[in-house]
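Inspection log for the structure reproduced underneath, given as structure tokens.
== chain A ==
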Amino acid sequence: MSHGNNAAEQVLRSSGVDVRKCMRCGKCTATCPAFDEMEYHPHQFVYMVEKGEIDKLAASPSIYKCLSCFACVERCPRGVEPAKLVEAVRLAVIRKQGMNHLATDAIPALLDEEMPQQALVSALRKYSK
Partner candidate 1 sequence: MQRIGVFVCHCGTNIAGTVDVVAVAKALGQEPGVVFSTEYQYMCSESGQQLMRAAIREHKLTGVVVCSCSPRMHEATFRKAAALEGVNPYMVEIANIREHVSWIHKDMAEATEKAVILGRAAIAKVHLNAPLQAGESPVTKRALVIGGGIAGIQTALDIAEAGFEVDIVEKSPTIGGKMAQLDKTFPTLDCAACILTPKMVDAAQNEKINIFAYSELESVKGYIGNFKAQIRRKARFVDETKCTGCGICTEKCPQKKVPNEFNMGLDNRRAIYIPFAQAVPKVATIDANYCTMMKTGKCGICSKVCGTGAIDYTQKDTVIEREYGAIVVATGFNPIDAKVYNEYGYMDSPDVVTSLELERLMNAAGPTNGTLLRPSDKTHPHTIVFVQCVGSRCDETDERGKPYCSKICCMYTAKHAMLIREKYPDTDVYVFYIDVRTPGKNFDEFYRRAVEQYGVHYIKGQVGKVVEQNGKLHVQASDLLANEQLHIDADLVVLATAIEPDKTARSLGTMLTASMDTNDFFTEAHPKLRPVESPTAGIFLSGVCQGPKDIPETVSQASACAAKVIGVLAKDKLTCNPCVAHSDELLCNGCSSCEKVCPYGAISYSDKEFRGPNRTTLIRRVASVNPAVCQGCGACTVACPSGAMDLKGFSNKQIMAEVDAICK
Partner candidate 2 sequence: MQVNEYKPKIVAFCCNWCSYAGADGAGSARLAYPAEVKIIRVPCSCRVNPMFILRAFQRGADGVIIAGCHPGDCHYTSGNYFTRRRMALLFSMLDYLGIERERTRVEWISAAEGAKFSKTMSEFAATVASLGENKRLEDLRCKQ
């Protein structure tokens, strides 16, 4: 356990999540629609943030796979809000210079005719600074 490391503290502060509330029931991971796409799953985000293993999470593509559907937030019996941890780790990464997951000019190629603006704006918000 590496309590008190700066990266972990930043994630806790920015997410507002109290990871100690977690009782390891696994309901977040059970309900997560993006499970298959994720390397680390919602319950692991909670546990790994508690252990201070932010680097592993930050390097994982998992942080771009969360759909922000709030299913884990809604269904967690302990009010832990795992999605907020995923967002906090992701922000910690993309806020750094040159760390955008998708560059703005790379996005048009991914779009098709019918894709609504909303998808584009969401992707920009989620993937870049």
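Inclusion criterion for the candidates: all candidates are chains of the complex that A comes from, given by their letters.
One rule holds in what follows: contacts are C-beta pairs under 8 Å (C-beta built on N, C-alpha and C of every residue); 3 or more make two chains touch, one makes a residue touch a chain; residues count from 1.
Because the structure is predicted, anything quoted here is derived from the model rather than measured.
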{"item": "In-complex contact partner of chain A, selected from candidates 1 or 2", "value": "1"}
{"item": "For the chain A and candidate 1 complex, residues of the former touching the latter", "value": "21, 23-32, 35-36, 41, 43-44, 71, 75, 77-79"}
